[in-house]
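One structure below.
The other protein chains are all here in position, but one chain of the complex has been omitted.
Now for subunit A:
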Amino acid sequence: MTSITRTGSARGTSTRTRRRPIRPNLVATHVVLAIGLVLFAFPFYWLVVMATSSTSDIFSFPPRLIPGPEFFNNFGQVLANTTFVQAFFNSIWLTALTATIQLFLASLAGYVFAKRRFPGRDRLFGLVLVTLVLPTGVALVPSYQIYAGLGWLNSFWPLIIPSAVSAFGVFWMRQAAVSAVPDEVIDAAAIDGAGFLRTYWTVVLPMIRPSLVALGIFQIMWTWNDYLWPLLVLGNPAQYTLPIAIQQLKGNYGNVDYSVVMAGTLVATLPLIALFLALRRTVLDNVAGSAVKG
């Protein structure tokens, strides 16, 4: 919003400079940014090149610099690796599940903190803020032992339950409810006889939808890319998630068939890139608010 008004007013005031047809500093800006763009896009490009070449092409000199015709051949070998295919589905359902739980619990708590009055509310929310910057989760051993004691090793529970609702999610959803849901709407719903859950479901949720989408994408990114805990608790190859499967693929094929590893890596990357490109504006507009996540 602010950026639109700013560019608008700048446009109106600087008629003097607008007459010049070529603005050298804008050209220089584009040159600098384009160099950066090429550097940042390059690893993606190189991944595509390697995933579509044969291993001998990758290891030849000079190496192949443009995408080749071998993608389906490589990808076929990835598909022959049942662990990888299974991991793809594991990642999809696990990500969908954790995102759904996070969105539900965080938005419910956020709504309560933002719009309901009850004793101790502000102190409890203060506690949420403190835990937001508290670096818990760095102690691996006790968590591991607790999961073991609960019988959760070699299961998905450690990846679902402990992070089911995060301090960041609650904070994020409270901000959304504070700024997007006017008190009058809540009062009107109460006068109409809507109860606690009904108000949350039919009044609050539709009004905070953009923030839900943004939090959903963040959570999807975190679960899809999570590495440390899946590595520690998932012992059975049938349970692997994609990051673990790629690591295994690298271990199994790394020295023999590099292009297969690259094809698998490329395929594992595409869903999130597609999702991000589809919801680009929502993500980009909301990232600034997530600065607190750290």
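As a working rule, contacts are C-beta pairs under 8 Å (C-beta built on N, C-alpha and C of every residue); 3 or more make two chains touch, one makes a residue touch a chain; residues count from 1.
Throughout what follows, contacts and distances are computed from a predicted model.
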item	value
Missing subunit (named according to UniProt) among the choices "Ion-translocating oxidoreductase complex subunit G", "Nucleic acid-binding protein", "Sugar ABC transporter permease" or "Phosphonate C-P lyase system protein PhnG"	"Sugar ABC transporter permease"
Which residue of A:80, A:188, A:238 or A:287 touches the chain not shown here	A:287
Given A:52, A:81, A:265 or A:282, the one touching the chain that is not displayed	A:265
Missing-partner contacts on subunit A, residue numbers	2-3, 5-7, 9-11, 13-14, 23, 25-26, 29-30, 32-33, 36-37, 40-41, 43-44, 46-47, 50, 58-59, 61-63, 105, 108-109, 111-113, 116, 118-119, 121, 124, 127-146, 161-167, 170-171, 178, 196-197, 221, 224-225, 227-228, 231-232, 242-243, 246-247, 250-251, 258, 261-262, 265, 268-269, 272-273, 276-277, 280, 283-284, 287-288, 291-294
